[in-house]
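I'd like to ask some things about the structure below.
Every protein chain except one is present and positioned as in the full complex.
Coming up: chain A.
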Amino acid sequence: MTDLFSKFDPLIKQREDLLSTGVTDPFSLVMERVISPTVAVCNGRETILLGTYNYMGMTFDADVIASGKQALDDFGSGTTGSRVLNGTYAGHRAVEDALKDFYGMDHAMVFSTGYQANLGIISTIAGKGDYIVLDIDSHASIWDGCKMGDAEVVPFKHNDIVAMEKRLKRIPEGAGKLVVLEGVYSMLGDIAPLKEMIKVAKDNGAMVLVDEAHSMGFIGPNGRGVAEDQGCLEDVDFVIGTFSKSVGTVGGFCVSNHPKFEIMRLVCRPYVFTASLPPSVVATAATSIRKLMHAGAKRAHLWENSGTLHKGLKDLGFQLGTEEPQSAIIAVIMPDLERGAAMWEALLHEGLYVNLARPPATPAGMTLLRCSLCAEHSAEQVQTIIGRFERAGKIAGII
């Protein structure tokens, strides 16, 4: 008998080698208590959270929590059904209305996760004979959406407008074309030149899907994302987003002005063949989205935090993913996985949680300590964070 698990042996060995050095397993951390959007207790130690994508700090917002509790009382703990059968409650419609208002778009469709939103929309709209042209650094959910569909998949070098254009021009005449881009790329925290890229896509007859998971709520005048910020949102055919970052709960969505968009509800399998979100989740999401429409002061503070941390870490001598802060993600580049894990552990001992990201999730085989800031981080907390990076960086020999 061939052991089907033998294909995982190299990864099992890599993990064993890493853990045999005595380092804490970075992929099995438990948050024992969560005190606020920015503080939790891990291993009995009060820890500042700097790796949660909780950009707008909505998870403990009093109105958000109250609406969730009310929905639990009024509608129960779960829907036990698909959106197209018994799983659409008033709250599911209400959160889709909130999204339409937030983005100023005609249609909104809510999925049970952000992963499923990309999986479902991409695999459904690009079919056999169509071409998907996408950035090589796209999120796993985009790649999996490509893999699940029957379209021809054509990647291009990250943010490379010329490489994208060359590929679009080589696609056979008459074939359907979908260009897939992200507003913020979550590994390095860099943004895409969407205005230029979308123009090239449109000039070449492609429809455009933009994943704005890491920009919703704080990039753009109304927090609609990078496309809004660059003045090209009206040229985006499909915006994909998530509730699990700025919105502060779980779920995913697609908003669109396409006149036939509603048919997606019947043909998109990751939408149809899964249970809908619990009533409490859609209630918290709707409340949070409506509050994010008027969160100008929080947005400004988040950008201050991002700028302060970026400068602080750069001044300490850390190598960062971007020259300037472009989003609420600051990626600190580690020399290798071993020293990255050591630095991660040293930070945890200092009372700071960040994401350890490693291949294959990262571009160019990099090991990253990915920091995501929150609008609820105080200016003092950001200074504390910089101090902890300095001490941990010296302990781990990074700076």
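In this section, a contact is a pair of C-beta atoms (placed from the backbone, for glycine too) under 8 Å apart; a residue touches a chain by one contact, two chains touch by 3 or more; residues count from 1.
The criterion applied here is as follows: contacts and distances are computed from a predicted model.
Chemist: Match the chain absent from this complex view to the correct UniProt protein name in "Iron-sulfur cluster assembly scaffold protein NifU", "Carbohydrate ABC transporter substrate-binding protein (CUT1 family)", "Acyl carrier protein" or "Alpha-ketoacid dehydrogenase subunit beta".
Modeler: The chain we cannot see is, by its UniProt record, "Acyl carrier protein".
Chemist: Can you say which of A:R15, A:R45, A:K69 or A:K157 touches the chain missing from this structure?
Modeler: From the options A:R15, A:R45, A:K69 or A:K157, the contact with the absent chain belongs to A:K157.
Chemist: Hey, which of A:A66, A:A300, A:A364 or A:A379 is the one touching the hidden chain?
Modeler: Spelled out, the listed residue whose C-beta touches the missing chain is A:A364.
Chemist: Which parts of chain A are in contact with the chain that was left out?
Modeler: 131, 136, 146, 152-157, 163, 166-167, 170-171, 360, 364-365
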